[in-house]
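Here the complex is missing one protein chain, while the rest keep their positions.
Labels run A, B and C following the written order; every chain starts at residue 1.
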Amino acid sequence: MAVRALGILSAVGLLVGLVMAFGVAPRETTQGNVQRIMYVHPPLAWVSYLAFVVVAVASVAYLVRRRPAADRVAHASAEVGVVFTGLAIATGSIWGKPTWGTWWTWDARLTSVAILFVMYLGYLLLRGTVEDRERAARYCAVLGIVAALDMPLVHFSVYWWRTLHQPPSLMKPGGFTGSSAILWPLLVNVGAFTVLYAYLLAKRVRLLRAEAEEAFA
Amino acid sequence: MTDVPLIRISGIRKAFGAQAVLDGVSLDVRSGEAVALLGGNGAGKTTLLKIVATIMRPTAGAATVAGHDCARAAETVRRLVGFAGHGAWVYDELTARENLRFWSTLDGGASPDETLTAALAAVDLERAAGARVRTFSAGMKRRLSLARLTLRPARVLLLDEPFSGLDQRARKWLEGYLEAFKLRGGALLMVTHSLGRELGVADRIAVLAGGRISLDTPRAGLADDDVQRLYAAHVEDPV
Amino acid sequence: MSFARRAFVVAWKDVLVERRSKETLNALAFFALLLLFVFQFALGPDRERLTGVLPGVLWLGFILSGLLALGRTFLVERDHDCWEGLLLAPGDKSAIYVGKLMGNLALMALVDTLVLGLFVVFFDIDVGHAFPGLVLVVALGTVGLAAVGTLFAAMTAHVRAREVLFPVLLLPVQVPVLLAAVKATEALLLGEPLAGVAHWIQLLAAADVIYVAVGVLTFDAILEG
Partner (left out) sequence: MPDNWGFVAAAYVITAVVLGVYWARLVRREKALAHRKPGRTRS
């Protein structure tokens, strides 16, 4: 079964990623071993953004074609995305305490992710309040599109608002200064978390479909 | 136009959450025909009407108006259909005339003042034309919404309890209007609760119960008592 | 042409209804006055501190009164099922969105003027040379707020817990507008020229364009019922 294969692949990937994060990657000189959080935090943040891009794409697809399957993908991706976003914030906060000396600073990236988190919590809240499934699908599709288009605006506004920040570690082209000893473990973890996301998404979509079928029977 | 019924409802299902209100409803209304849709509270009469009117989409099945699908070609259907539901579609702070002008402009064909006056006169509202709808009784609001229907040339009328709250005069006028509408070749589907004289316009009676059409019979030759008896026999839990 | 006429008739209807009932406007005027008291009590009479937080407080005033005004706009469509009529009127549904938006902007222009006027008088702000820039920022910010607000108000009109859900959905999306508007207002009040806040103005303009475009494109799906 394809879903199970994804699950096994993600488990293996995460295991390899863990070994690389602690066995292969060197101890960073300025931050010390705390920097090893980097092998979990940026992958989580990456998956958060990915999940909400998937929400937006599925939302557009739903509004155009009106297939319940597209709506289920949007719903599932939002839910999985909220879990990952929450974790990205938590790990970022844990990383911040020893490096910045505080659990929370209004750092541009942290703030952006926090706003993302609140927006998609609202999205799930809206899902929960509308009983008619078809209407919930339409409303959430619109919200998903608005939220996704809002993201660049949030990014720029927060970025200009708080210019004291480090540039994102890898996302910026040419901005990466770390050695390949750091790069590889990071990439492996990004890959592993992405597969994990795909697995959870598939599982959640399958569950939603089964629930819908049950409602029909 | 005799081969395709103006309204064709085939295998409509509509579920709200886990609960199916309509479970495979099929019904045809031909040109020049009026069908009265009966059924107990919550039988799904209004839901069915709203699906044909393109206000709701069916979970499964299809409804067509003059061959156009109500879900996929909703815009085409909307040009052919006149609808009056539970709400009167009025704004309390606008006058009767302003309400009519608003809807006719929104429909794309701002009617001239004389047409609006004529429509108001038809439902006996010409003297109240300049009064705010806030001051109107329920029956007057109802009449105003019927006046709105006359502004728009429709081939299909979908009416939800059109006679409720109307006085004798207005009833008579509406009966006349609907008869003329049938003569022009229109198709009428109306929901009703009462089994009294408003069935007079109807050529057929359909009873909706348990999510399906449980009875579909010509009205001709049926006495009031027969209708009562048939209705009681076909509604699962009589109200 | 028909699009413009249909949008206009919706806006005309909303303005007329509001002018006659004055329901929202009266409440909002009172609310703005109350806000002034609340802010004054919360911040104390310290001039120094007041100047520092004034741009933020001013926009809090705009946003809070905007939330109240926008959240109500589709209630009038719900009262006698007029909603159905809007949906069934043949033609482009985005005309209705544009009409509602215009009606809302007319209302909010009044409210914004009132809030700004009250603040200028009671907090003794020296607007002077900053005034044209300030008007521009307020206008751009209000359009952004109203564009998404109109869309979300339509969305939450039929939903349980509407009063809570509306701000909960709207506020996170409005973060960019809020940040840009507050920062630009702050700079302008400190005497900076309009060119100095060009990047914020551009962000606001971009947000307005995006929001209105999304509203026009997706309103159809919301009106469906």
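Here is the rule we use: contacts are C-beta pairs under 8 Å (C-beta built on N, C-alpha and C of every residue); 3 or more make two chains touch, one makes a residue touch a chain.
Keep in mind it's a predicted model, so treat the numbers as computed, not measured.
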Open item on the list: Under the definition given at the start, what are the shown partners of the omitted chain?
Closed with: A
Task: Per the touch definition above, residue among A:P68, A:G86, A:P152 or A:G191 touching the missing chain - done: A:G86
Task: Residue among A:V34, A:A69 or A:L187 that touches the chain left out of view - done: A:V34
- [ ] Would you write out the residues of chain A that touch the absent chain, in ascending order?
- [x] 18, 27, 30-34, 36-37, 40-41, 44, 80, 83, 86-87, 90-91, 94-95, 97-98, 196, 200, 203-204, 206-207, 210-211, 213-214, 217
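Quick note on the criterion: only the chains that are shown with their structure count from here on.
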Task: Most centrally placed chain, judged by C-alpha centres - done: C
Open item on the list: For chain A versus chain B, what separation do you get between their C-alpha means, in angstrom?
Closed with: 50
- [ ] Quick one: report the Å distance separating chain A from chain C, using the average Cα coordinate of each chain.
- [x] 31
Open item on the list: For chain B, give me the residues that contact two or more of the other chains.
Closed with: 57
Task: Residues of chain C engaged with two or more neighbouring chains - done: 224-225
Task: Residues on chain B engaged by chain A in the complex (per definition of touch) - done: 15-18, 57, 59
Open item on the list: Quick check: in the complex, which residue numbers of chain A touch chain C?
Closed with: 63, 115, 118-119, 122, 125-126, 129-130, 135, 138-139, 141-143, 145-147, 149-150, 153-154, 156-158, 160-161
Open item on the list: Taking the touch rule as given, give the residues of chain C at its contact with chain B in the complex, in rising order.
Closed with: 2, 5-6, 9-10, 13, 16-17, 20-21, 76, 79-82, 84-91, 96, 224-225
